[in-house]
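Take a look at the structure set out below.
All protein chains of the complex are present and in place, except for one that has been dropped.
Chains: A and B, in written order; residue numbering restarts at 1 for each.
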Amino acid sequence: MIEIRAHGRGGQGAVTAMEILAKAAGLDGKYTQAFPNFGVERRGAPVRAFCRISDEPITIRSQVYEPDYVIVLDPSLSNLPEISSGLKQDSVILINSNNSHNFKEKTYHFDATTLALDVLGKDIVNTAMLGVFAGVTGLVPLEPILSVLDERFNGKVAELNKQLVERAYNETRGE
Amino acid sequence: MRGGMPAESRKERKGEIMKKKEAKKIMSGAHAVAEAVRLCRPDVIPMYPITPQTKISETIAEMSADGSLDAEIIRVESEQSAISACVGASAMGVRTYTATASQGIALMHEILFIASGLRLPIVMGVANRSLSAPINIWNDQQDSVSQRDAGWIQLYVENAQEAFDTHVQTFKIAEETRLPTMVCLDGYLISHTYEPVNILDASSVSRFLPRYKPKVSLNPSNPIAMGTLATPEHFMEFKKQQQEAMENATGVIKRVNREYASVSERSYGNGLIETTNLDGKEHAIITMGSVAGTARSMLEKEGIGMIRVKAMRPFPKEDIIKACQNIRSVGVLEKDVSLGSEGSLYTEVRSALYNTGSKPKVLGFIAGLGGKDITLDDMKNIMKKIKSEKENVSWV
Partner (left out) sequence: MVNSNSVSEAAVAGEPGSSKKNKTGSWRTFRPVVTDKCKGCKICEWYCPEGAIKVKEVNGKKTAVIDYDYCKGCMICVEECPQKAVKKERER
C-alpha cells in the first residue's frame, strides 16, 4: 500500500487533488481511499489531505502518519515542521517551488505556480502537482487522471486543467 | 503534445478504464448515500443541512435540481421541523427520507419518539458527529447512541459501500416492521472519504424494493386519527407493541440482508452482527462503525476475532451470546460514553453475557470521541489489553 499526504492551504484544492488521484488510481484498477484531515477549513489556512493506493481492499480508517509521498502545494508551507513529520528513509517530497529545499528526504521541486498562472491564469496548482506526481513516480498513468478531470470539471475548466496536468507530467516525467 | 504512451496502447488502456468504470466508482460516502436514496424513490425529503451531513443534503438537492430525483424536497428551518415534516409526510402514506447529525438529531429528540410511536417507517441517515460542548464538528457516535431509547431501529455501517447497501435495505426493513430506522455512518470517516462503491442498477433496486404501500395512512376520503390520547389503561400496551415490533425486526433485518445478497452479491454478517476471524479464537473485539475497518486490518496478525455490531437497535443479544460461546475475553470499543456510567455498548454487551455459562471477561474502551484518531498503535494496545483478560474500562 502506498500512502500519500498532501499539504496545501484552504482553497488551493489539496482535498480535491487527493480525490482526483484516488479516482484516477481507481480507474487504473487499484483500490483507493482519499480523505481530508477534517479540519475547520478557512481559505488560506494550512490543510492536509490523504490518499491510499493499494492492490488489496483498504479497510484502515486512521490518518496517514508515515507517508511514502508528500505533496506540497504551497512553497510557503515548506517551513512547517509537519511537512517532514513521520517521513521514512525512502519517502519522497514533491513540492511546488521555484527553488530547492534542504529536506533530508529525496525532494523534487517544480514551479507549478508559474505553470498554473501561464495555463489557467490562476494560481491553482492542485492539478498541476498531480501531473508532477504522475510524472515523477509513474504510480498513476496520465490517461486516467485526464479522464477524471473530464468527469470532474466542465468545458473550458476541464480542458485547461488537462493541459496543465499534461504539461506538468511531460516536464517531470522520468526525473 | 501528448506525452506518454503510443496511441494504440492508450486506446487499449481506455478500454480497460471503461470496463472498470462500470464495475466500481470512487465516490464519497455521502454521495453513495444520495445515490441509494435516489434509487429508493422516496416521495418526500425534508432536509436541514448540518456538518458533516451537509454533503448528503447537497447531493440530494443537486439530484432534485437536475431532475434525476423526483421527490418533494422541503427546505425547513430546523431539524425539529425536518423530522416533523417527515412525520406528516409519512403519515400521509408516502416514502420519506431525511438525514442529520449531532445537534440536529438532538434537536429532533422529541419528535423521534412521536415518529416511532405513530409507527411511521421514516428512514434517516445520520452522519455521526459529537455533541457540544465544547463545540466539535468531528466524528463520534454519541449523537445517535444517545437516541437509542427512541424506538428507532439503528444500523451502523463500516464503509461507503455498506452505507449505500444499508440505505437500500433500510427502506424495506422500516416499511415491513413499521419502525423508523436510522442508518448511522461515521461523519467524515465515511461521509467525506472517497472509496470504491458499486452502485446497483435501478431495475434491481425496483425489484428489491417495490413501491411503498402503507397499511394505514391519512386520507381525507377515508378519515382516521393518529396519535390520539392513550390513557394509563392502554399506554403500556402500545409500548409493548413497539417492543414486539423491535423483537420481530431482528428476523426481518436478517431476511432482508439475505434477499439483498441475492440481488447484489453483498451481505453483512447476518444483518445484525458480522463476525470475522472468530473461529477457534479465545479473544474478540466488539465494535460498531468504521473503526471496525482499522481493527479488521490487524485481526489475523493479532490472532483475535471481531464481532461488529451492526444493529444497536434491536440489540442482537442472542447473536452476541452465540458468537461469544468459546471466547475468554472481549473488548468493547466504542465512540460514546454514558457519563457517570460507562460506554453504552459495553453495558449492553456485559448485560447480554451475564447469564451465559462461559461468561467471558468484558473490557471497555472509550475511544475516538470528538474525532480523536484511533491509530494502528492504539488498536494494537487495545488488542493487547483484551488478551490480558483484565476487566476494566479505559479511555484510549
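Note that a contact is a pair of C-beta atoms (placed from the backbone, for glycine too) under 8 Å apart; a residue touches a chain by one contact, two chains touch by 3 or more.
Model, not experiment: these values are computed from the prediction.
> Given that one chain is not shown, which residue among A:R9, A:R52 or A:H109 touches it?
The single option touching the absent chain is A:R9.
> Tell me which of A:T59, A:T113 or A:S147 is the one touching the absent chain.
Only one listed residue reaches the unshown chain, and that is A:T113.
> Which residue among B:M226, B:I321, B:L376 or B:V396 touches the omitted chain?
B:V396
> On chain A, what residues meet the omitted chain?
Those residues of chain A that touch the unshown chain are 9, 43-45, 74, 76, 113, 123.
> Provide the residue numbers of chain B that touch the chain removed from this figure.
So the residues of chain B touching the unseen chain are 133-134, 395-396.
We adopt the following convention: only the chains that are shown with their structure count from here on.
> Give the list of chain A residues in touch with chain B in this complex.
So the residues of chain A touching chain B come out as 18-19, 22-23, 26-29, 31-36, 38, 40, 58-63, 65, 141-144, 147, 166, 169-170, 173.
> In the complex, go through chain B and note every residue touching chain A.
1-5, 10, 13-14, 16-17, 20-21, 24-26, 137-139, 158-159, 186, 188-189, 192-196, 290-291, 293-294, 296-297, 371, 373-376
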